[in-house]
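A single protein chain has been omitted from the complex, and every remaining protein chain is retained in its original position.
Now for chain A:
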Amino acid sequence: MKSTSAVVVFVIDLPHVVRLRDRAQPALAVYGLSFGVALAMLSPVLRQPPLDGFPLSTYPMFSTARPAISEFPTLLGVTSSGEREVLSPALISGDPWAILAFETVRTAKRGGKRRRRALCEAVAARVADDDERAGVYAQIVFVTETYDAPAYFFGDTNPRSIKVHATCPVPR
């Protein structure tokens, strides 16, 4: 009983404690906005599963424990003598931003045979329109290469495996 009345007195007294009646700066506005913003920012991790949205995020950048041996999907140019060479983000996605090229390749890889083929042909068309590269490559090949990423920088530069998803000719 005593504790109940103590809580009631505390609640009644609360407006005075936080100057709720301060008309110049209503505490409800101050704390409503403050708690609202804090809760909104924490909300992505309170959801199940956590949601990385915009502008509220779980900030998952660099957080996953990637294995040393990883897959690297990409599109390569194949010369007439059969050598495979890296292209550029602009040729791969139509935009010079590297991360967008990566997302384009990854989405196509996950999207099935038709999307892989479509990306391969789109890249081949961009290569055909590129003055510097058009004559160099006969084919475009969409592959996933597997490397030991840390070992690569100690000289182990050969892929552990290569899987071909699509091949398409560069239009003449």
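Observations
As a convention for this text, a contact is a pair of C-beta atoms (placed from the backbone, for glycine too) under 8 Å apart; a residue touches a chain by one contact, two chains touch by 3 or more; residues count from 1.
Criterion: contacts and distances are computed from a predicted model.
Missing chain, UniProt name from the options "Sugar ABC transporter permease", "Heme-copper oxidase subunit III family protein", "Vitamin K-dependent gamma-carboxylase" or "Nif-specific regulatory protein": "Vitamin K-dependent gamma-carboxylase". Against the chain not shown here, chain A presents residues 2-3, 5-6, 9-10, 13-14, 17-19, 24-25, 27, 30, 33-34, 37-38, 41-42, 44-45, 52-68, 70, 72, 74, 86-89, 91-92, 94-95, 97-105, 107, 145, 147, 149-150, 152-154.
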